[in-house]
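Note that this complex is displayed minus one protein chain, with the remaining chains in position.
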Amino acid sequence: MGGYGDVQLLREDGKRLDGRAVDEMREVEIKAGFLPAAEGSAWVKHGLNVAVAAVYGPMEAHPRKIQRQDRAVIDVRYNMAPFSTSDRIRPGFNRRSREISKVTAEALESVVLVERYPRSKIRVEIEILAAEAGTRCVGITAASVALADAGIPMKDLLVGVASGKIDGIVVLDLDKAEDNYGQADLPMGIMPNTGEIAFLQMDGDLSPEEYDLATEYNFKAAHEIHELMKQALLDSASGGDV
Amino acid sequence: MGGYGDVQLLREDGKRLDGRAVDEMREVEIKAGFLPAAEGSAWVKHGLNVAVAAVYGPMEAHPRKIQRQDRAVIDVRYNMAPFSTSDRIRPGFNRRSREISKVTAEALESVVLVERYPRSKIRVEIEILAAEAGTRCVGITAASVALADAGIPMKDLLVGVASGKIDGIVVLDLDKAEDNYGQADLPMGIMPNTGEIAFLQMDGDLSPEEYDLATEYNFKAAHEIHELMKQALLDSASGGDV
Amino acid sequence: MGGYGDVQLLREDGKRLDGRAVDEMREVEIKAGFLPAAEGSAWVKHGLNVAVAAVYGPMEAHPRKIQRQDRAVIDVRYNMAPFSTSDRIRPGFNRRSREISKVTAEALESVVLVERYPRSKIRVEIEILAAEAGTRCVGITAASVALADAGIPMKDLLVGVASGKIDGIVVLDLDKAEDNYGQADLPMGIMPNTGEIAFLQMDGDLSPEEYDLATEYNFKAAHEIHELMKQALLDSASGGDV
Amino acid sequence: MAQMVPQLLRQQLAELASQDKRFDGRGRWDSRDLILETDILYNAEGSAKVVLGDTIVYAGVKFDVASPYSDRPTQGSLMTGAELRPVAHRKYEPGPPSPESIELGRVVDRGIRESGCIDMEALCIVPGEKVWRVMLDLHVLSDRGNIFDACATAAIAAMRTAVVPAERFDVGEDFKLELSSTPIMCSYQRVGGRYVYDACEQEEIGGDERIHITLGDEGHLHSLQKGLRGVLSPAEFTEILAQAGDRCAELRELVHSKEA
Amino acid sequence: MAQMVPQLLRQQLAELASQDKRFDGRGRWDSRDLILETDILYNAEGSAKVVLGDTIVYAGVKFDVASPYSDRPTQGSLMTGAELRPVAHRKYEPGPPSPESIELGRVVDRGIRESGCIDMEALCIVPGEKVWRVMLDLHVLSDRGNIFDACATAAIAAMRTAVVPAERFDVGEDFKLELSSTPIMCSYQRVGGRYVYDACEQEEIGGDERIHITLGDEGHLHSLQKGLRGVLSPAEFTEILAQAGDRCAELRELVHSKEA
Partner (left out) sequence: MAQMVPQLLRQQLAELASQDKRFDGRGRWDSRDLILETDILYNAEGSAKVVLGDTIVYAGVKFDVASPYSDRPTQGSLMTGAELRPVAHRKYEPGPPSPESIELGRVVDRGIRESGCIDMEALCIVPGEKVWRVMLDLHVLSDRGNIFDACATAAIAAMRTAVVPAERFDVGEDFKLELSSTPIMCSYQRVGGRYVYDACEQEEIGGDERIHITLGDEGHLHSLQKGLRGVLSPAEFTEILAQAGDRCAELRELVHSKEA
C-alpha cells in the first residue's frame, strides 16, 4: 500500500477514476473447461486481469512424506506469466508467489471434501496471464471453478474478492492505480453459502469499523461473482463451446 | 552465426585463411582408452578443440522414473571446462549445454543397441577441455569411441561433423573465425555405414541447394574421421599406450 | 591471514592489545541444555563469539545412500546467522560453511561412539549468533557439550581451540584484530584425555618450531575449557536453570 | 501412522475445549511467560531475544548502503528474512526456504512496513544514489509453538533499539533508527473448535487455522493473515480482534520498557 | 507397465501408416485447425494465442533497457524463454527448466534470430550504453501435441505486432518493432515409420524422432533441429523440406493477416 496521498483517486462526484461507485466491482467474465489437456479448468477475466486454472487429480501423493492418511492434500502453484506485468517477471517461484500458493492451498483444502481422497494429491495450477491488481483473488475464483469442472466435491464454491481504502474511503475491488496509491487492501476467499471466510489477508491501515465495511462489500461482491461461476459451470456442462 | 560480411574469410586463391580448401577439414587425432577410472574413454583433438569422453555402465537406472522397460537410457553430460574458452565459463550446466546434452543423448540412443539393456542406464560424460568451434561434433565423435572402448554394442560408429557457409560459399568444418563471421553452420551426427543421420542441427542461412552441398561435405568428412576412430580402437585393443 | 605488518598487535610490555598475555585465552562461558526443543544443546560464549548447538537423534539415516552398515553418520550444519558478522551474511550455505561443516562432522565422528548406532544419523546444528574470530572452534566446543547433553556416548569431549602468530610471535586464541592482521592461525579440535587431535586446519606461515609452540598453547587451553564444559554439564544435570 | 496421533490429540483438545480448559492449564486468552531482552548480540546493530515458554527466537538488524528503487529515489528500504533452520526442531529440514519460513518472514515484514512506522525518507543518504537498507533477520532457535508472535515481538524490539552505523560506512554520524510507532502482532489458533491465544506446540499439532493480527498504536489493523486449513466466521473474527487490542497494548508496553 | 501401452500404440500407428492413415483421420501432411489471435494480453507489448487442435499456447513480448554486449555496442538483443509448466499437462512437473523446455525455447529463438529478421541496430538507444532488449516468452497452457509449431507461430505473430514502449522508459516515442521477414517453423515426426506433419499427442507418444524446420520468406533454411531417438536419411529430409516450403507459406500468410 502506498498511501502517498498525492494522487487523488476519488472524483468530486464521489465516483472513482474509472467511473465506478465505491461499492461497485470491475466487470467479471468466467469460462469453465477452457484447457483440453486438464481434468478441470477455468478462465477468468476480472477487470483487465486474466487468470487460468487447471486441475489434475486426485492422484497418488508423492513423495510419500507429503501424504496424509485421512485426506487429500492440495498442491497449488500460483504463477505469474513473465509477460503478465508491466516489468517482465523472471520465471520461477519467488517469495510472493510461494506465500500466495501456500495460503491459497490451505483455503482450498478448507472447502474441498478432502476426506474423500485419503493419501492422494490434487494439483491446482493457477496461471496469471495479465495482472491489474487483485490477481490472488482472481486466481482463487478460477481455481474453484476448475475444481468444480473437474468434478471434485466441495462444501461451497470459494470466491476471491477484495476491498480496500482510497483517499480514506473504503471501496470495493481496487484496480491498479487504487492498489498503488491506496491505503489498504483486504483480500478474502468467501464461501457464499455458509458465509464463512477461508482466505484472509490484509495490509495497510484499517480501523475496526473500516474493516467491517470492507468485509461487507466483499460479501456482497462474492454473491455476485458466485452467480457468474455457477452460470459458467452450467454453460460448460451443457456443452457450451470455449 | 554472425554474417557480418566485414571480415573476409576466403582468400583470393579460393583457400581459407588457414590455407584449407573449402572441402578440407581440420586435423583430427584420436585416442581410445585415455582415462583409467572409466569403463570406456576417448580423447579427441580436432583442430584446436580437445574433448574427452568417459563411459560408465550399463548400470541400474535410478531414479526409477527414468527407467525404460524395453531399453537402456543414455545419460549424456556435455560440459565445457571453465578454462576451455576465451572468457572463463562458470561451472555448472547452462541452457546451451543442457540442450546439447539432450540431443546428443538422443542421437547416441539411436545408434547404441539399447534394447539389450532394459531398465538400465549408460552414463556418457563429455568434457571439452579446449574449444575452437565445433565442440558438439567433437564431443559426439569422442563419445562414440568411448562407447566402443567400453564394449557397448552399436549399429554403427556415430561421427560428429559440421559444414557451414562463409563469404557465401559452403565450406567444410568451420574454425573459430569462420564460425564467428560466417553465415551458416550445419552440425551432423552421421552413421557412415548406413548413411543415416542421427544428429542434426543448423542455424544461419542456407538455400536448399547449399544444404545439399554442405551435407555432401559432411558425409565425406565422416568417412575420413571414421577411419581414424577405427584405428584408435584397434590401437587401444592391441595395447597401444596412452 | 593478512600479515600486513602495518598494524602493531603486541604492546611494548609484551601484552596484546586487549591486555592478554601471549598464552592467555579469552573468557569462556558455557551452558548446557539451552534449547528446549532439542534433544541436547549448548550455548557457548567465547570472547565476543556466541555459538549455540543443538543435537537431534540418533534417528534413521535417510536417504538410504548416506547410511553406513557399521556406524552412525554425523550430519553437521555450521551456520552463521545473517546478523552475526559486521557485513550481513546472506542466508544459506556458502563454500566456507560447507567445508567447516564437513571437517567438523568428521572430527565429531572420530570421538562419538558411532559404532553403537549402525544405520543411523545424528544431527548436529551449530549456529553462530555473533562472530569475533575463531567461530569454528567455538562451534566444536558447543557441539561436544550438546552431544553430551543429549546423552550420546563419546570417547572424550572434543574441545575447539586455536593459536596463531601476530607480529611474528606465537599467541593463543586470536581475537578479531589479531585474526585480520596476524600471520597464522592454527585451529584444532583436541581430546584432552587422550591427547589426540581430531580436528586440524592451519593457514598462514609457521615454522615447524612455531607450529610446536602453537600446539602446546592449544593443548593448555583445551584443558582449561574442558573443565568449563564438564562443569556446565554437571550444572545442567543438577537442574541448573538456563 | 504418524497422522493417527494428531487424531487422538485432536479429541483430547476438543474435550478440554468443551470444559473451557487448555492443554497446559492456561485460560483461553492467556499467554505463556514472555521474556524480552534487547541489544544482546555483538555485530548486530539492533538485536532482541524472546523466550516465550519453551520457544526461543532472536531478531537481528543490520544495515547497508544501497541504490534506491528508481520509482522511490529518496526512500530507504526494509528487507525481512526468516529462517526455520533445523536447529529449531526435529521437524525442520535443511534446504531452500520453506513456504512456512517465507510466510513467517513476510507476515512479520508486512506488520511493520504497513504500519508506516519507518520513515523511509529519513533513510535517504543521497537522493537517487544512496539510501540505507534495513535488513531484519529472524532466527528461530527453539520452536515449541507460536513462533510468529515471538518473532514479531523480537523484530519490533530489535528495530526500535537499532542504531544506523553511518560512521562505519563513512556517511556521517551514527544515529538511532527512529520508529514512529510500535506495531504488535497477536496470533490466534482454532483449537478444539474455538480460538485460543498463543498456541503451544501440542495445540498447533492438534489445531486448525491460525489468524495473525498486527495492530498499531491506535488499534488500527495493519496486517492480517489466515494460515492453515480451516474457516472462520466474521463474528469469530470480531471476537479475537477485541482480544488482540488488549494484548497488543500490553506487549507494546513491554517493548517500550526495553528501550534504553 | 507404463511403457507397455506405448508399445501397443506403436503397433496401431504402424498399421494405420501401412494404410496411409492417421490416428485422428488426417492426411499425412494435414494440420489440425490452427486459430491465431494477436494483441490479447494487457501488459504484454506484443502477444498472441495459438489454438492448434487441443493444444493452446500464448506468446508474450516485453522490452527493457539494458547495456549492450561489449562486442556489439550498437545492437539490441533478443532473449527467448519457454516454460513447460505443470498447468499444461499431467506429465509436467514443477522444478527448474527441463531439457525439453530449454530445447523448445532455444529452437524457436534460433529460427527467429538466425533469419536475421530483427534489425538489432534499430534497437540501439545510445551506442555502447543503452539498447532495447526484446524478451519473448512462450507459455504452453494445454499440450496435446506439436507445441513447437504452436509456439513458433505464436512467437512470430507476437513479435510482428509488438510495440516498443519507449515512452514508459522515457526514451522517445513508442514505435512498432519492425521485422523484415517472417520465419515460420514446421515440425515433422516419424510415426509408424514415415514422417507426418503436426503430430497429435498420441502420435507423439507412439512416434520416433522429430524434425523442426524453420524457413524464411525465400524458402531458405534458418534453423534445423532433430529431437528424440531415431535416425533419418538424406532422402527423407528432402521430402519433408519440400512439404515444409508449402506449409510455411500458408502459415506466413495467416500471421500477416493478423497484423492490424
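So that you can tell them apart, the chains are marked A, B, C, D and E in the order they are listed, and the count of residues begins at 1 in each.
Following the convention adopted for this analysis, contacts are C-beta pairs under 8 Å (C-beta built on N, C-alpha and C of every residue); 3 or more make two chains touch, one makes a residue touch a chain.
The shown structure was predicted, so the numbers you read here are calculated from the model rather than taken from an experiment.
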Handout entry: Touching partners, among the displayed chains, of the absent chain
Key = B, C
Exercise for the section: Using the definition of touch stated at the top, determine which of B:L48, B:L113 or B:A237 touches the missing chain. Expected result: B:L48
Handout entry: Selected residue (touches chain absent from view) among B:E99, B:E125, B:D185 or B:E210
Key = B:E125
Handout entry: Contact partner of the left-out chain, one of B:G14, B:P36 or B:G151
Key = B:P36
Practice task
Tell me which residue among C:Q8, C:S207 or C:Q231 touches the hidden chain in the full complex.
Solution key: C:S207
Practice task
Sort through C:V7, C:V22, C:A177 or C:I197 and give me the one touching the missing partner chain.
Solution key: C:I197
Handout entry: Residues of subunit B (touch criterion as defined above) contacting the omitted chain
Key = 35-39, 48-50, 52, 54, 56, 59, 77, 79, 81-88, 91-92, 123, 125, 127, 129-132
Problem - Positions on subunit C contacted by the hidden chain, ascending - result: 1, 3, 68-70, 95-96, 98-99, 101-103, 106-107, 109-111, 186, 191, 194-208, 211, 215
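The definition used in the following text is that only the chains that are shown with their structure count from here on.
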Exercise for the section: Could you tell me the least number of steps, going only between chains that touch, from subunit A to subunit C? Expected result: 2
Practice task
Spell out the chains that contact subunit B while also contacting subunit D.
Solution key: none
Completion exercise
In whole angstrom, the CA-centroid distance of subunit A from subunit E equals 32
Exercise for the section: Spell out, as numbers or ranges, the residues of subunit E touching 2 or more other chains. Expected result: 97
Practice task
Once you've mapped the touching chain pairs, tell me: line, ring, star, complete or other?
Solution key: line
